[in-house]
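The complex appears here without one of its protein chains, the remainder shown in place.
And now, chain A:
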Amino acid sequence: MTITITDTNQSVSNPTEDQRVVDKEYILHVENLNIYYGENWAVHNVQMEIEKNAVTALIGPSGCGKSTFLRSINRMNDIIPNARAEGEILYDGINILRDDIDVVALRKEIGMVFQKPNPFPKSIYENLTHALKFAGIRNKGKLDQIVEESLRKAALWDEVKDRLHQSALALSGGQQQRLCIARTIALKPSVLLLDEPSSALDPISNAKIEELILQLKKDYSIIIVTHNMHQASRVSDKTAFFLNGDLVEYDRTSKIFTKPSEKKTEQYISGQFG
């Protein structure tokens, strides 16, 4: 898409922005989402649209509902007894919160990476092929090809290509996390959910993960929960600020971090609470 800015448009405050909002494609539409843990109302009436092939960051203090929100997108909350979600999350024309959704199929399209790297106690190769076998791919040549492709995409191939059959637990924390990302993208999902993917890692591994996120954006729509403001501002296109279960503000990252509309957002970003 090309946008021509002409002098005649100057009367509109910011024509490029307005244009963009109209033309952006959205992958997820969240409508009136409420999530409860038993009596506890964890997420309040959230309404937001997630852009396709962009990085959306969810920020906010601990317990604000951002992880709960993230986990509801691939129905990971189903594992938690007495968690329940109301409202709609539209994905490819269907409300994925419906009871008759095949969550197993859904999770193949909406993948998730967790805060603590959780490779299976198996070889690097098997960590990837396990995921593929869950999806029913068994052809050896095909498996090898996807393993290499996914490890390359996760910027891990060069580091592990000589020891694919060694234990994944021998990798460093940062490598393990990239392996978990590789394992997830091996299934070719359309949405990647990252739950504080680098908070347990050292700064160098963190930088690698961030670089990776920026690269993956081309092929995937990414939603990342982070406690790290700098990370949010570096990697994301849009940022949502959650507080006590409410979506306080959701806007372009540059705007959130320079001139947020809400006082609460400004206070949080400048470190006055949280």
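The rule is simple: a contact is a pair of C-beta atoms (placed from the backbone, for glycine too) under 8 Å apart; a residue touches a chain by one contact, two chains touch by 3 or more; residues count from 1.
Following the convention adopted for this analysis, contacts and distances are computed from a predicted model.
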Hidden subunit of the complex - UniProt protein name among "Glutamyl-tRNA(Gln) amidotransferase subunit A", "Ribonucleoside-diphosphate reductase subunit beta", "ATP synthase gamma chain" or "Phosphate transport system permease protein": "Phosphate transport system permease protein"
Which residue of A:66, A:108 or A:264 touches the chain not shown here: A:108
Hidden-chain contact residue, picked from the options A:48, A:76, A:151 or A:209: A:76
Hidden-chain contact residue, picked from the options A:46, A:124 or A:187: A:187
Contact footprint on chain A, counting only the chain that is left out: 74, 76, 79, 81, 104-108, 111-114, 116, 118-122, 130-131, 133-135, 167, 169, 180, 183-184, 187
